[in-house]
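All protein chains of the complex are present and in place, except for one that has been dropped.
All chains are identified by letter, namely A and B, in their written order; residue positions are counted from 1 within each chain.
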């Protein structure tokens, strides 16, 4: 998962959870903007970061609820409307799908190059996230039946 | 197909049609914004919808010709320019590619969760579209050689 959009994160998590539901293994490799989904909102830190990394960390979304829509976000209005529609249908919100994925045992990996460039510390991410390289991701992807770039 | 962009819809349909041309089966699973491509412009209805669903249905694109470009759309100017360039090269427009896909027997599925959340009725979509779950999509994708998230 490369995107940091609320709607694309929904798609990724719903697919991962559905895969688990039919007995498949599912892994998500979070790179670049995708890492915002697995930031722990309570663990943001500025320690040991450059000025740019501090600023970048502050202005970008921390965790699922802060992600914007990929389109029609309209400063959050469009997103609020979508959330209302989801609630009306008793559809869980993004943070629920994220929690479900964690309970389901969907494996979460973070891209090493991305966390280094963005100055995100392992401690700022969900506890179970392991940091791996793009090479490691590819080796894993080689053995899977479906690979999607979201 | 997750995106609701004119250019990405072009890519999806050209790939699906090219697959058919070389003897492969092709299936498109439309989720979220992607559903706008297969709305029948003549069948928009507000019946049996919540206020949010009505509003959402009205402000979003109905069918291929209303989709915006993913970038350089410039309130439709960029899209018009692209369409002119396509015509100059005798390239069919998006609605032609869509019709070709339908004639070719490309299979169209709609995402159940998406239509429920957005309040889109089966009757508002192209007649042949079948509604399936993400689990059904994954089972189908497992048996295919190429899967792309567009």
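Assume a residue touches a chain if its C-beta (ideal position, glycine included) is under 8 Å from a C-beta of that chain, and two chains touch if they have at least 3 such contacts.
Since the model is a prediction, treat every value here as computed from it, not as a measurement.
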Could you tell which one of A:53, A:88 or A:107 touches the chain left off the display?
A:53
Of the residues in subunit B, which ones touch the absent chain?
7-8, 10-11, 14-15, 18-19, 21-22, 24, 70-72, 81-82, 84-86, 88-89, 91, 145-150
Subunit A, residues in touch with the chain not shown (by the definition above):
2, 4, 31-33, 50, 52-53, 55-56, 59-60, 113, 116-119, 133-135, 137-139, 141-142, 147-149
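In this section, only the chains that are shown with their structure count from here on.
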Using only the C-alpha atoms, find the rotation that maps subunit A onto subunit B and quote its angle between 0 and 180 degrees, to the nearest 5.
120
Counting only Cα atoms for the centres, state how far subunit A is from subunit B in Å.
26
